[in-house]
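Then we have subunit A:
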Amino acid sequence: MRDYITSYLNSSGTPGEAGNIFWITVYILLIFAGVAAGVICMNWLERKIMAHMQVRLGPMRVGPHGLLQPFADALKLLLKEDLMPEQADSVVYHLAPLLVVVVAFTVFIVVPFGPSHAVTDMNIGLLFMLGVSSMAVLGIVMAGWASNSHYPLLGALRSSAQMVSYEVAMGMAVLTAVLMTSLHGGGIYGVGGAQESGTGTLSMIGIVQAQAGQHVWFIFKFFPLGLVSFVIFAIAMVAETNRAPFDLPEAESELTAGFHTEYSGFRWSLFFLAEYAAMIAVSSIAVTLWLGGWLRPFPNWHGPQVAIPGFWQAGSSNGVVDLILAMAPVVAFVGLGGLCFLGAWRMAKNPLFRIQMLGLAAFGALLALVGLICVVPAVRDRVQDIFWFVAKVAVSMYLYIWYRSTFPRYRFDQLMKVGWKVLLPIAIGVLLATATLGVVIQAVMAA
Partner candidate 1 sequence: MEAWSQISTLHYLVLAAGLFLLGVIGVLTRRNVVIILMSIELILNAVNLNLIAFSRLYGLHGQVFAIFVITDAAAEAAVALGILIAFFRNRETVNMDEVDLLKW
Partner candidate 2 sequence: MTPVATPFFFYLLAGLALLGGVLVITRRNPVHSALALILTLLALAGIYLMLYAPFVAGVQIILYVGGIMVLFLFVIMLVDVGRAEKEARFNKQWVVGVVASLALGMLFVSAYVKGKALFPERLARLAEESNTQEIAKFLYGDYLLAFEVASLLLLVAMIGAVVMAKKRV
């Protein structure tokens, strides 16, 4: 038993490949917990960041700087009465939020947090991800229809039309990146670096490895083609997740709350959870396809070799740059902990604030402790990839919040116009241009 568990630690594949049920379970649980924690963080961060953009403070009461606000909200939602409209179709009504949540979490099975940090690596990973996330539409349509009410129905029709339409542009942008995996050569235009051959792949891990092999993130590949396809995907993914400025299905001022108007309490919170999980999921697709997945910035730049006994071994890929960047998680966590200490120190010196101050300091200490744990070589090496991946996803999540506080909302016909008449033609053009350029450059290089 013990051997069965430890045997995986030395393998370099994903638990799914190794067929190790124990580690599959562990990874699924880790991802479930991680995504749920991510949703909680997003909840708090979105409020705080938006509040500061809008000259207000945001939650400040529950816990220091409102840190416990998401938990208070979750508690409130759980305790709320679970209402259902009398005329609603009860089976479908109850099934819809479950379906949405299951879909949102299933997607994470193939998300590669590192070369071996994924539940499994499918040959059709990307197809699986797009397919499963397209099933979220079903849940929304079901919710809207089952509520038996006009506003949810309108919201559901809107969102299904919107999601199906943007899937097309999204697919074209994704194809561009997939096409890039099949190209040979390194560097932005595939002319420099090692002429490593690549075959096209839909596997999420394979896509990142192709970026590593070609020595370029696909956002920079064939500049500006990679960038354009990334931008198209970035726009489509906002529409796909029904977020501002494409949040028509839940346009508060028009349709009250869209498809989940009639839901309350726990079931509503499931929709909320699914929405944020889906945001994280599409961001991970973007990161995997264009931003080099788990690769750190400049992964081929190692610098002079150094060796620290018992901590850092010298090697061809263990240079000083590697050492410095390996410390990034430590710096990030200790820095966050330091910010918490600063906040605690700046808090009003009043006995009433003592608990809050101690709480914030304790939270800072916890973060710093996590940072220090990341120094341990065994942890450090395993956490590296996850850290860079999560950091890139976090940037994308910040963009979501930024959009939401900046842009007005599109009207439905305009949204469709943008999707079909602007994004789709550009995406197809970029796809064709990428294919042409790839073929031409390979022919030239071969000659």
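Just so we're on the same page, a contact is a pair of C-beta atoms (placed from the backbone, for glycine too) under 8 Å apart; a residue touches a chain by one contact, two chains touch by 3 or more; residues count from 1.
Keep in mind how these were chosen: all candidates are chains of the complex that A comes from, given by their letters.
In this text, all values refer to a predicted model and were calculated from it rather than measured experimentally.
All listed chains 1 or 2 share the complex with subunit A, though the touching one is 2.
For subunit A in complex with candidate 2, the residues that touch the partner chain are 16-17, 19, 89, 91-92, 95, 120-124, 127-128, 130-132, 134-135, 137-138, 141-142, 144-145, 153, 156-157, 160-161, 164, 167, 199-200, 202.
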